[in-house]
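Quick one: this structure, given as structure tokens, is what I'll be asking you about.
A protein chain is absent from this complex, but the other protein chains hold their places.
And now, chain A:
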């Protein structure tokens, strides 16, 4: 079942066309991978779907209805959660305050923060992800990169009802931490969420993806289901096919010193 659909979406910043005619659909219980090199338009795409920027052409359909998200809060309230590359965590705030930032639990007449409940939920959600933070009052800045990533993902999944967007979640992580994150991507998919997984690593994408879209200079250059692809083909397409062959040819030329070649 398709939850979110983009039809010919474009975005211009003045005379710069960051995104042109991008179509994409996110289905329930599937991982849609968006791949692309730096500057391909991945970030712009996320910003449109998460409500930070408005698209300038085409349409975004949520459950078949055309929508324009006015703000991240608007997108969130319609069930679209985003985990940003910079994680959107305030470094000096404690772990539990960050976890519930923007979605604080309150109780009583004075709408006091329900700190006990928030700490309890935060601890249990984090332990589900395999992260143990002994003191939830510690500032987020004191956690490791992988732990911070997990806090951000656990938060998005706990609050993000239907679609979760992951912006390069494995970019800054080691092999083991990436594995943890990818496992969580699969968990989110199996829980019936639609996942948009943004990455420039075709190996990570192929491990979890159902559907693959490659962006290049703001346009879609490949849009294929898993059945139609192999990892090698995906990696080659991602690297730009012919360009990669050319590059390897060039590098081979450089690597061979001229005197031994003659």
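Please note the rule applied: a residue touches a chain if its C-beta (ideal position, glycine included) is under 8 Å from a C-beta of that chain, and two chains touch if they have at least 3 such contacts; residues count from 1.
Quick note on the criterion: contacts and distances are computed from a predicted model.
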| item | value |
| --- | --- |
| Name under which UniProt lists the unshown chain, selected from "Sigma-70 family RNA polymerase sigma factor", "Xylose transport system permease protein XylH", "Heme exporter protein C" or "TPR repeat-containing protein YfgC" | "Xylose transport system permease protein XylH" |
| Omitted-chain contact residue, chosen from A:39, A:91, A:145 or A:192 | A:91 |
| Residue touching the undisplayed chain, where the options are A:23, A:66 or A:103 | A:103 |
| Selected residue (touches chain absent from view) among A:14, A:64 or A:134 | A:134 |
| Chain A residues that touch the omitted chain in the full complex | 50, 52, 71-73, 76, 82, 84, 86-93, 97, 100-104, 106, 111-113, 115, 127-130, 132, 134-135, 137, 142, 155, 180 |
